[in-house]
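Every protein chain except one is present and positioned as in the full complex.
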Amino acid sequence: MQSMTSVPLSWYLILSAILFALGVAGFVIRRNLITVFMSIELMLNAVNLSFITFSYQLKQVDGHIFSFFVMVVAAAEAAVGLAIILAIFRNRSSLQIDDISSMKY
Amino acid sequence: MDAILFLIFATIAVLCAINLVVQKHPISSALSLIGVMASLAVLYLLLGGEFLAAVQLIVYAGAIMVLFVFVIMLLNAGAERRSNRSLMATLFGVPLLAAFLALVAYVIQRGLPPTEGVYFGGFTQGTPRAIGRVLFTQYLLPFEVTSVLILIAIIGAVVLARKEI
Partner (left out) sequence: MEFYIITLVKAALIAFVLLTAAAYLVWLERKVLAHIQLRLGPSRVGPHGLLQPLADAVKLLTKEDLIPRDAHKPFYLLAPLLAVSLSLISISVIPFGPEVEIFGYRTYLQLTDLSIGVLVVLAVSSLSVYGVALAGWASNSKYSLLGGLRSSAQMVSYELPLAITVAAPLLLANTLSFRELVDSQAGYYFGIIPRWNIFQLPMPQIFGFIIFLIAAFAETNRVPFDLPEAENELVAGFHTEYSSMKFAAFFTAEYINIMTICCVATLLFLGGWQPLFPAQYGSDFVPVLVNLGAAAVALYHGLNPARPKDRLTLPVVAAVFAGIALLFLVPFLKPILVPLFWFATKTGLLVFVFIWVRGTLPRFRYDQLMKFAWTFLFPVALLNLLATSFLVAVTSK
């Protein structure tokens, strides 16, 4: 019964790979600073899925701890990153990454 | 039942992720990302990570993404401008991505040792109690270090939010 309804482990890993690749694609092709940032979050989510899948596979809780830490780091990163985006927008009135090509002025 | 649930929510996740990438407006992308996170939370539940599923919704979808939506609304960011893309990228981008994914899928299928499939209830260590026990014994030092990291992030955000920069 369980073997009939169970999902192969590789499906989870492939889903994780698809999400990660889409995150990379978004990171590369989007031109809005916030969308680029969100693509990074998507990549982190994809990695979390891998962690939890492997945690299931190895029957150990460590993967959950790692993805927990990833979430904490993502929260810190979002706070700082969005503050930086706000500062950039105040100075240049634009969120296009093409407009942000010089270090100062 | 497991396979149906997996397929439904994996499809939602992939569709939302594609929508994130193709949408021009940041708020559409943000909502798609929330969709990805919510469906991933369901997949975590299927994998036995009940605590992680709740944290995913509370922290990721409920706090981080609210910040994103808040900033998008605050800046009233419109749709992004098209920048001059190279012809090569438009022609070969999507096929190459698909080819890369096919390669990764093949490697995963071949490289993974044969294992029994994932079924709901196959892993019961994802309870808050189990995670808390490991977090406060084995991973105590990393846990404390992350609290320092968050403190640094708070100070950094406050400094960056000042008017002078």
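As written, the chains take the letters A and B, and residue 1 is the first residue of each chain.
In this section, a contact is a pair of C-beta atoms (placed from the backbone, for glycine too) under 8 Å apart; a residue touches a chain by one contact, two chains touch by 3 or more.
Every value quoted in this text rests on a predicted model; they were computed, and no experiment measured them.
Note on the chain not shown: across the whole complex it touches B. For the chain left out of this panel, the touching residue among B:V42, B:A61, B:V118 or B:A153 is B:A61.
From the set B:L5, B:V22, B:V69 or B:L149, the residue in touch with the chain omitted from the display is B:V69, counting the whole complex. With the whole complex as reference, residues 27, 31, 34, 38, 50-51, 54-55, 57-58, 61-63, 66-67, 69-70, 73-74, 76, 127-128 of subunit B touch the missing chain.
Please note the rule applied: only the chains that are shown with their structure count from here on.
Interface residues of subunit A facing subunit B in the complex, by the touch rule stated above, are 2-3, 5-15, 17-19, 21-23, 25-26, 29-32, 34-35, 37-39, 41-42, 45, 48-49, 52-53, 55-57, 59-62, 64-65, 67-69, 71-80, 82-87, 89, 91, 95-96, 98.
Considering their complex, residues 1-3, 6, 10, 13-14, 17-18, 20-21, 23, 26, 29-30, 33, 36-37, 40, 43-44, 46-49, 51-52, 55-56, 59-60, 63-64, 67-68, 71-72, 74-75, 77, 80-83, 85, 89, 93, 97, 100-101, 104-105, 108-109, 112, 115-119, 122-123, 125-126, 130-131, 134-135, 139, 142, 146, 149-150, 152-154, 156-157, 160-161, 165 of subunit B touch subunit A.
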